[in-house]
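If you scroll down you'll find the structure; I have some questions about it.
Excluded from the complex is one protein chain; the other protein chains are retained at their positions.
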């Protein structure tokens, strides 16, 4: 990068001006997961992007998953995973491990990392101040302590945002009787984004975006209208693991989120590129 | 309790009035640990006491330990404890477990429990918003990732109190290079209480209080002036495990805390009895 | 009461927790009158109950009568009472005495008493800051300076509540030409409660509550739905002096008050028992 | 007044501009008493002057006496006045009458009158929210329930002023045991003015001001420096009933009041003339 | 004016009380122009009137023209005026002079003058903080840089009023491409008054008001209902230069202004007379 003149540097900064103006005081919810959580260099980029957005006046909320670390701990504790119809069953013991790893290890380590880049972050989970009220997921199959969201009370997030903090959220929650539920992080992101009437919801994934031909990255669809989703499902363009992610996007936009994006978490600074430059990244739903 | 007339009930409530008036809008920091954390019934009482104080207008901060749960997890993970000069050495791996168990399991479970009694609690640790800045403890012996406090930034606690939340604090913190440090909970309570200029600091222990004869509970010393501490140490009344706890009390009062108490955590509702009735519990330092 | 253990004390306090939570920041308007004003011991209990509620975060408004003290002063001043159709006629001279005794003696003495129990009270009457605009009561009989309420401006009450004061209200008011009107305290309580959208309105009386058989206290009706009032009147259960009091309750609930109660002012701490325990007192209208 | 042209009217208004600017948001405490309270026409002028000052942004506090009305009521109640060394003894019974008449009749009638001129006034006495803490006057002679001020808590006055109200104050107060004390209104005005750091304190009297020759109004001394008071006393210019009044002025200025004035309450609109025109009225102490 | 007694002075001030009460915290927009800007004595009166209203709590906005000073400068710069169908054509060069004279000379000199009378004024034009967005006037004739208002953003005016300043407004604005537009001051006053939901809009003119017979000032019409305007136009009473002025009044009232007035700017203190006395000046539209 040494070859870039200070003139070019200034121009790049100035080019970001209209984007900074557009998102000033707006709420952006980022779902952080997948490869971007595993690769240490990219993790560092994501943290700096988040602190950057916070610093220039964007209200950023970070929701995270933590699959690999949970699996790792389950293995170390010799807790075997049971599968029902191909879906993982979450035992009470597993749910406790999920809470511990997500809310104690992953969440607070992210908070610490944001702090080392100058951000003032606060680590919350669904149990804090009634953020997420959950119950046992009811979809025909008994998956144990997998939960679905009954209600959210986002007061603790908005209080944190109003005081300038970056809320970092682990998606475990408790039920009426105090039982621990593991909540799907994409779904929680969508519900929280809607409750916050977020301007943008960004889901970080391990793919380029929605591809017309899933084996050819050059066929990326940059923007999808909600009305097109149904036919893209029929034609098989939206299929497999993309279906629930895109359903989260559709739900979010339907319930008041400005726009939802699926971006490529494998690229360094993909969030900053998406938010502060005219370089489109991933697929936009609105 | 059925035999108590409603007249007596009313009188007991009214008797609490001057205490409620005295502590209104005052800050009370409670260190929660020992037997009171293990016994489920007493845990429930403590949680309800905390919610009660919060509800009647006291600003309560709950700092907690978690020794047994940490040991249990270390055992399950086959991490052996090394001892140096009789002091436990905290390896990097152990420190990670401490963070996970304290900030993820113990902390958020307390937050959840407070929530089930109607309290709005938020679970924080030393890493949140720069609450505790730590470095390797420097006392002549290399104890690994045992930390000491360099600085505290209590803004996230006061912000939480001002918004009516009950801050619940796990005493793990990170150092300049992001390393994880385990901080002694009594010490952290003392430092935080001082920074908050708390009205009261209450350390819950597994003893009756400071006893003149440690084998005779009837020799409880109800109140100790700071000036007496030195001679009580010389005479051996303050000895063994009591020394660091009482040093925390002395430090707190010297740095501006109104009064510090050592109370018996084995008695149900010992906090409420201490704060809202004329029944003295434990030993008061001021 | 010496026999009550500190354990039982703690339990009684804790039992009050859900009630304290329920009424936190809610407005409760208490009409204080009858025997509870005459009996010095009970007066003291009422004052302490009011200060207690204020201290734990309830917004209490105290409206009071003062019949006996007015009659006493009229007698001392040799002002004879004229009766028209069995109703007392309020001459201009009498109205001046009513203002003086209610707003100067009864009101300020209650304010002083609340102050001696640690409450910060402010004594207001209908003339303060346009609280009550009145005109001559128009019910077919000329009762002189008996007034009815044209309008209320509760700003001075809400300002006082917002600053943490206990407003104490004497129900004299002035008319357009500055004439003094005596306003029925039950009616004023009902109108003010409605304007405040109070959570609870409590009328203290000298009876147990609404009794199915007025000579048998065991026939107390604990709760009455508004829809039942009409048939209870027809059947004569609601009769005589109870009719206007219950009409005030019905009007208040119809105009937005959460619930209205008639409680027995002869019992010490009946307000506290009603608000902070599960012991029902009197009759509830909702 | 018909002959005044609209041009002259405009000029008179405009001439008031610098005075309005000077007193904007300043606190002026007026002691209202003597002839100005008895003469109905002048009372009306005073009330309108007070409302006028409040409306143009001055923070006015009205402290009042009520001697004639108290005497009248004592006579009607056949309560004889006892005198000790020429000073009136205030019995407990008399103190009750003082409270009733001052706080109930005079105070609330002034409040009502201010309301009829468009002012929002609130009637307080020393008992409201701990405004005046009093004890038995200790000056060598037992005068019964005559009190002196131990302490004032002006919070209820400043809260009222901040909300735009005109506080009207009757100078009765209660002691530690709830006994009623009659407080000299001039003294109370001085103490309250000092606590408020008032810009101006105005004492309305029945004389022209301080006269060099008390029988010749043309010898009015328009301004007196504090340093001159002592020699004016020696020379007998300040004598008799003027001594305590001027002592109040001196005390007020010494404790932080901008200036203290003795004005002629027999002249209509003497307050307005003093505050809003260049016509000096009475004698100024500073 | 020496002959006016202080009694009369007091009465004149007191007579203003109901008017001061009525306009307290209300917004009054004054269009200042014509003879009142040229005559130095009257200019001084207007400035003092404005400061007076500001001081007694009215939120005054001053919008001004500046025809004579613009013409004078155009002449000095040898810029000739072109006329099209009898209407003056504003060249780009002329528009620059208009901006310079109005926003730099007239505006800031008024601000300075208000300051010398104790007012805190701020000089704004349509370019400040997007106050007026303009485009080329589209009425069939090309008049060059004469603009019409597309949109107003009154935030900078309300911010100034909330901070106690007197906003003084020059009616030049810029278009989308940065071109300078001269905006008719009467029209701008009307649009700004509407956006502010002003209580009063006052247009200062060089005539007595609307006259039934334009040559006889005794035929002044003191008040016109909007519904009468159309027939007054038909009958020729409203004609010539009065038509656009009265259209501004009608538009303002239709869009939410309380009342619009045309007053005689040739009379000293005509604003104060209109606002603070019962002397009607000019013609009122409502």
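For clarity, chains are labelled A, B, C, D and E in written order, and residue numbers in each chain start from 1.
In the analysis below, a residue touches a chain if its C-beta (ideal position, glycine included) is under 8 Å from a C-beta of that chain, and two chains touch if they have at least 3 such contacts.
Just so you know, these numbers come straight off a predicted model, no measurement behind them.
Here is the thing to keep in mind: the chain we left out touches A, E in the whole complex. Within the whole complex, the absent chain has one touching residue among A:88, A:214, A:233 or A:269, and that is A:269.
Screening E:129, E:150, E:226 or E:243 against the full complex identifies E:129 as the residue touching the chain left out.
Annotation for subunit A: contacts to the undisplayed chain at residues 1, 4, 6-14, 16-18, 20-21, 24, 45, 48-49, 51-52, 55-57, 117-118, 268-269, 272-273, 276-277, 279. Summarising the interface, subunit E meets the missing chain with residues 76-77, 96, 99-105, 107-109, 111-113, 115-116, 120-125, 127-130, 156, 159, 163, 165, 172, 174, 178.
The working rule: only the chains that are shown with their structure count from here on.
The chains in contact with subunit C and with subunit D alike: there are none. Fewest steps needed to get from subunit B to subunit E, stepping only to touching chains, is 3.
A centroid comparison over C-alpha atoms places E as the chain most distant from subunit B. Put simply, the chain nearest the middle, going by average C-alpha positions, is C. Chain contacts: subunit A has no residue touching two or more partner chains. Chain contacts in this assembly form an open path, with each chain touching only its neighbours along a single line.
Each chain pair that touches appears in this list: A-B, B-C, C-D, D-E.
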